[in-house]
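Of the protein chains in this complex, one is absent; all others appear in place.
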Amino acid sequence: MNQLRAILLRREAGIAVMIVLFCLAVGVVKPNFLTLNGLRIILLLVPLVMIAAMGQMMVLIARHVDLSIGSTLGFAAMVTGMMFRDMPEIWWPLGFAVAIGTGTLLGLFNGVLITAFRLPSIIVTLGTLNLYRGLTFIISDARQVDRQYIPSALKAMSQTSPIFGIPWIIFMAFGVALLTYWFVMHTRVGRQIYALGSNPEAAPLRGISTNRVTILVFALSGALAGLAGIMYASRWGFVNPSNTGYGFEFQVIAAVVIGGVSINGGVGTVLGTILGVLLLGCVGAALPFLGIPGTSQNAIFGAVILIALLIDRSVRSRGIAPLSLGRKRT
Amino acid sequence: MLKSSLLAITAALMLTGGAAYAQDKTEIVFVGKNTGNPYFDSLTQGFVDACQVIACNFEFVAPATAEATSQIPFIEAQIQRGVDVIAISPNSPDALNQVFDSAREKGIIILTVNGDITGNEEHRDATILPTDFTKVGADQVEMVGSLIGYQGEIAILSATTEAPDQNFWIEGMNETLANDSKYANMSLVATVYGDDQPEKSTTEMEALLANYPDLKGVIAPTTVGIAAAAQVVQSRGIADQVKVTGLGLPSEMRDFVKDGTVEAFQLWSPYNEGWLAAHFAVDLKNGNATTDVGSTFEVPNLGTITINEGHSINTQSALTTFNASNIDEFNF
Partner (left out) sequence: MTESTTTSMQAREIVKARPAWHVMLVRPELMTFILLVIGIYVGSLLSPFFLDVNYILRSFTLTAELSIAALVLTMVIISGEIDLSAAANMALSAAIFAYVQAAGVPMPIAIAAGLLAGLAMGALNALMVIRFQLPSIIVTIGTLIFYRGLAQVIAGDRSIRVPDWFIGVNNVLIADIPLPVIIFVLVAIVLAIVLGTTTIGRQIYQIGTNPIAAKHAGIKSNQIKVGLFLTLGLVSAVGGLMTASRLGSVRYDIALGGELQMVLMAMLGGTYIFGGRGTILGTFLAAWLLVIVSTGMTVANLLPAIQLTVLGVLLVVAIIATNFIYSRTQR
């Protein structure tokens, strides 16, 4: 156990070193990247991804995957945005409850489908990725919720706060990360997620309800995607049926996998996930500084994922049955 | 008695029959770039309103995403439905050539609206552009010049690197800056591309501000770009140092204008594009207009429209400027 811990620690140290080296390299070319302003740009890029990444991390630790979070984000943001538009008198913080609640419902639906019919999570969430996106178009009548309908107080959360003027959403992202840390490390249910993911067959023997834990991680993933949804409205000031959250799942999965969360379940830490998110944030922020066209961003993301997978493989050289994700062994 | 009433009925039947024939409505379909794009809500409304006063039936369809090929099945479907006119804002300058050709073989009129298939004009009948694109570059330079006192560094935040309209306007901006002595004290320091995504446009804008600390003005000739740029300036509270302008939708920019982040920006009327396209489509179908260069036709509220070089028509000759004094008059 101690040895495993040591390896994990090394892994996180490795990502941290990568972040530092990368930023220094960019700083050599463009010194103004290594300023407070540069840090501000990076930190403002990551909150949405970080919040959703915490949910995805738990899903991956439980040996599942949730591809529907981008559409969940879009749907939750649309419901909330439409509420702001159609009920301007409403107390705006209620939007958080609506967004998180909507996300939770969609996540629950994933979890129930997966457990009730014993289906692979990857296929179910690939289906709901389309389903939720389609529903977003239908409920919104394919219309964008414009900036003027999003409450100014909500938009201000992405701009400033009384604490050194650091925007609220940055605190919220790290707050969610801290809560997740407490949840997975210091609660019984949290530890059960690890137990389930590292050995699904043995989990019931240890008194863990496989179905309950599975549904829980999907509900949490949905809830956090919902939270990211209202923060999308805060950060960008609009909700669009087709753009909002589109392709978001790939960014999040990339960040989580880079952060050392194993796709075979059972392994992953909040710190690693935070670092994975930050590394992608640094790459995303650095490209325009260096004048590299945005068109190369996806190739870089893809390459980083593949490299992270190979590192994952070499760190824990454990044989894996193909397509074991979500496979029910009887 | 009986005989005369029968006659009356027959006459009435003939009348209605004849009337129905005379009112044979032109079937128009507009294929948008993608659904959920606020720009097209207003453009579509122009079509809808036109078809309530002239003889046409209108339908709007659009794919879920704006990739090059996503419009093809929708055009195929309109061919199969046998519509009279397909109006389209093309997602690709060339991937639609084949399907346009097969539509035109069936006698369907193809009108590109709000953007053309540059370099492949022979595959469509005519194009309806919102304004004279050759003047957009100069107008935008004048706009930013007036905001910064014709002095200092400016930058351009555009859509994608290959966006044909934006590139054409940027070319015009460069020419204006180089040739007009009025702008001799202004220098264009960078042209960057936000790919029409809010996230990317925002980081590009942030990088501009970091890389060029003396930046005075930014032109963003794209609706996504100008909103993202304005938001960066707003959240950093530097509206008095960096002036953002460009082409934007009043509905998306209203808040920025009201709180002083953006003093003025420009656009045209998407509504009039739809209104004009519907009238042109019906006139073409009924033979009251032709696509011949130099010919003219009348459109209520817009006056006499002339077919220009390249079978193109414009809905307005110059850009409309929006600022705090008039922004509430526009509801798109």
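In this document, chain identifiers A and B correspond to the written order of the chains, with residue numbering beginning at 1 in each.
By definition in this document, a residue touches a chain if its C-beta (ideal position, glycine included) is under 8 Å from a C-beta of that chain, and two chains touch if they have at least 3 such contacts.
Everything numeric in this text was worked out from a predicted model, so none of it was measured.
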Touched by the hidden chain, restricted to displayed chains: A, B
Chain not shown: contacting residue from A:A52, A:M82, A:A142 or A:L280: A:A142
Touching residue (missing chain; options B:Q45, B:S146, B:T161 or B:Q241): B:T161
Absent-chain interface as seen on subunit A, which is shown: 65, 113, 117-120, 122-124, 126-138, 142, 241, 250, 253-254, 257, 263-264, 293, 295-303, 305-306, 309-310, 313, 319-325, 327
Positions on subunit B contacted by the hidden chain, ascending: 29, 35, 59, 61-65, 67-69, 72-74, 76-77, 80-82, 92-95, 97-98, 160-163, 195
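Just so it is clear, only the chains that are shown with their structure count from here on.
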Rounded Å distance, subunit A centre to subunit B centre (Cα mean): 37
Parts of subunit A lying in touch with subunit B, wherever the complex brings them together: 30, 32-33, 35, 37-38, 41, 45, 133, 137, 140, 142-144, 146-148, 158-160, 167, 236-238, 240-243, 246, 284-285, 287-289, 291, 293-295
Residue numbers on subunit B that touch subunit A, as the complex places them: 34-38, 41, 64-65, 161, 192-195, 197-200, 203-204, 206-207, 210-211, 227, 231, 234-235, 251-252, 254-255
